[in-house]
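What follows is a structure written as structure tokens; I'll ask about it next.
Heads up, one of the protein chains got dropped from this complex, but the rest are sitting where they should.
Every chain is named by a letter (A and B) in the order it is written, and numbering of its residues begins at 1.
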Amino acid sequence: MSSDTLAGGGPAARPTPLRGPGRRRARAGLTVLAIVVSVLSIFPVLWLITSALKPREAVTDGKLLPDDVTWENFRYVLTEVAFDRWLWNSFFTAAIITVLALFFHSMAAYALARLRFPGRDGIFVVIFSTLLITPPVILIPLFIVVREMGMLDSYAALIIPAIFNAFGIFLLRQFYLGIPRELEEAAIADGAGYWRIYRSIILPLSRPILSALSVFFFLANWNAFAWPLVATSSENLTVTQVGIASFTTQYGSNWNYILAAAVVAVIPMLMLFLFFQRQMVESIKTSGLK
Amino acid sequence: MLQHGNGAVPARGAPSRRRFLGGTAGAAAATAAAATPLLSGCGGSASADGGTLKFWHFYDPKASDPAMVAQSKWFDQLIKGWNDTHDVKIEPYFVPGVSYQGSKMVTAFAAGAGPDIFLLSPGDFTRYYNGGILADLTPHLDDGVVEDYGTSLTSRTVDGKVYALPMEVEPLAMFYNVPVWEKAGLSEADIPTTWDQLLDTGDKIRSKTGAAGLVFHTDPGYYQNFTWYCWMWQGGGEVVDKAGNVAFDSKGARQALALWQDAVEAGIAPRTLPAADDRITAFTSDLAGMWQIGIWEVQAFKAGAPDHEYGVFKLPVPPGGEYTTTLGGWSFCASTQGANPDAAAEFCGWALGGMSDESIDRTVEWCTGVKSDISPRTSALERGAERGGYDSWAMKTFKEDIFPGGRAEPRYPPIVYKAISDAIQATMLAGKGVDGEADRAAQTIDAFLKSYQGASLI
Partner (left out) sequence: MTSIATQQARAPGAAAAQAAPAGRRRLGRKGRERLAAALFLLPDGLGLALFVVLPMLLSFLLSFFQVSGFGSYEWIGVGNYERMVNDPYFWSSMGVTAKYVVLMVPTLFVVSLSLGVLMKQMLPGMSVYRTALFLPHMLSLVVVGLLWKFMLDDQTGVVNKAGGELGLGARSWLGDPGLALYAVIAVTVWYYMGYYMIIFLAGLNEIPRELYEAARIDGAGPWTSFRRITWPLLKPTSFFVLIVSTVAAITGTFDLIFVLTDGGPANGTAVAMFYIYQQAFVFGEYGYAAALGSFLVLVMVALSWLIFKATKGGRFDDE
């Protein structure tokens, strides 16, 4: 049973217990259901794309298909503003944050889930409690901390504070709790140290969940706005969402440009998702264990 | 400033506890900072790099709208003019409009890293003044300037001292959409002058064309209050009377609340803004027949829909009422906590507070050259008119019909603002009783005023 069948949807063996004509009917029903929810989910996004092709005065006309298709919004976004720079800044910061965060979080989660040491639960509770921050409330203190470290208005300000987040540690810990202990015992019997267990057992087993997390982290930082806005002021550090915000002014907003920019900004994310999605839904048990 | 059961107002500009937060954070961060010397980039705080003063504004130098680019250039030229003749240098810094008054500025100020010079809206004046951030500009004004500005300075003055210099005056009026009016069988002769006529006209538009008959601002916020005050004033209503006591629970306030409520309940005024508040689109797509907007929309039409036919008329009046409108507009301010508050204040005075031709022309250029506004200075208004700045029909209507009789946007602190905002929202959109809401707001304001110490609210 390879992971390919899981991701690709081939007609091989599967977990559903149904068999025979009843099963076929049920599958047809489920397929219809899947199509319906997908359409519901995607419709507003389609609407976003077609609206981005409308001239300014038609953006809010409520029609799915534009009367006149114009590429002007995309032309403006791609040529008149430093959109490439914004995208690059977002990409660069999000990529570094994602890689470092995955690495650090999986290490911490491994310790919290698989190692025995005094105060483990206490430390977990403290880490967990950082999940409960109310972001706007810590914005000003965080700004001051980062300023005192001399990092304001630099890539470091965009990257370093964004790495640390209990979400990833918590999710990974929940997954590591489920890994059968025999795997580690066997490795220890083979004489492996903890670093090697982490590298050669835990990390490979986490591939699906790390793939999902890498999409989540990248996405969250790709769309970051509040922190980059206050932490940077140089033009060459502008990230995508902060740049897009400049299309909204005191005296009216160019919704057409905002929509076009949103469409352009979603393309790299879509590619990333498609790239990772096969690994994301792979089964840990089938890929890692025999 | 907004003390509750605690009467102390922080001494203006007292630096005693300012660095407390920075100090604590600094001590804790020091170890880590030392461990990561590679990461410390260039410091970004305006005040930190000493020499140059930062001037924050929200006019995008790279905007798609050529008018905004021209406005941004006006700032550049102004700053260049200063830098060419002064030792202390100034640098412009663009902050996107949505964020200007939001987290960016607040965070920077709270951390002592705010701008040296910035633009302030009237609604925020009291909060900034009471926070001790506004530098006194009076010493840097030429003789006769205060008189030249006249009433446009009233809401920026405390105890005879000027703390902000307005760059523009923006009156509110009713804009109407000619194609929609024609569809509804209406013409210029149908321009309403009373509230009843206003509702009638709106009703005709709604029933005959399906467009929103009459748009009042719907989203809660300072801006909605700003657009509402004039309706209250027209019937003699006040929030705070001349003696400084609450006067909100009055006929004037109640009938203004009722006007908006009636308009919404009759379906004449929409509950949300057509075209998500993009007025140009709402007009060109026949979504709205009338909309209460400010003079700035003249410029927006010129840039966004130069061929679209629209009209402007002054706000209708209630029976026995007297015409007035709210006057908005931003002003220059200098921070007391910047790198060089004196130079910053001097800059504001130099830019907009001189009696020289150069200084007056700056206002003329701003209000009639790169923007479409009423000038806050008599001299500049006359000069702008001489140069044809108010020759177009729209600007002429604004200067001659709409602006006279107008009244500056009040400077109520947050709690007063919020009490009024709640009354407007509850009556307009939640169908709550006008009397009850006016009474409730009056009580909230009254309780607040009892302990309030700070800039006078009249």
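FYI, contacts are C-beta pairs under 8 Å (C-beta built on N, C-alpha and C of every residue); 3 or more make two chains touch, one makes a residue touch a chain.
As the structure is a computational prediction, the values presented were derived from the model and not from experiment.
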Query = Which listed residue (B:P179, B:P220, B:G236 or B:G354) would be found touching the missing chain in the intact complex?
reply = B:P220
Ask   = Taking the entire complex into account, which one of A:V81, A:I209 or A:L237 touches the absent chain?
value = A:I209
Task = Name, in rising order, the residues on subunit A that touch the hidden chain in the full complex.
result = 1, 5-12, 14-18, 27, 30-31, 33-35, 37-39, 41-42, 44-45, 47-48, 51, 59-62, 64, 104-105, 107-108, 110-112, 115-118, 120, 123, 126-142, 144-146, 160-161, 163-167, 169-171, 174-175, 177-178, 188-196, 198, 208-209, 212, 215-216, 219, 223, 225-226, 241, 244-245, 255, 258-259, 262, 265-266, 269-270, 273-274, 277-278, 280-286
Where the missing chain touches subunit B, by residue = 1-6, 8, 10, 14, 17-18, 20-21, 24-25, 28-29, 32, 101-103, 106-107, 109-112, 114, 127-128, 130-133, 210-212, 218-221, 270-272, 274-276, 285, 287, 337, 414, 418, 422, 425-426, 428-430, 432
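Criterion: only the chains that are shown with their structure count from here on.
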Inquiry  = Measuring centre to centre with CA averages, how many angstrom lie between subunit A and subunit B?
reply    = 39
Residues on subunit A engaged by subunit B in the complex (per definition of touch) = 56-61, 76, 80-82, 136, 139-141, 143-145, 147-157, 160, 226, 229-230, 232-234, 242, 245-255, 257
Key: Residue ranges of subunit B in contact with subunit A within the complex   = 21-22, 25-26, 28-30, 32-33, 36, 39-45, 58, 60, 62-65, 68, 93-94, 96-100, 103-104, 106-108, 110-111, 113, 274-282, 284-285, 287, 296-297, 299-300, 304-305
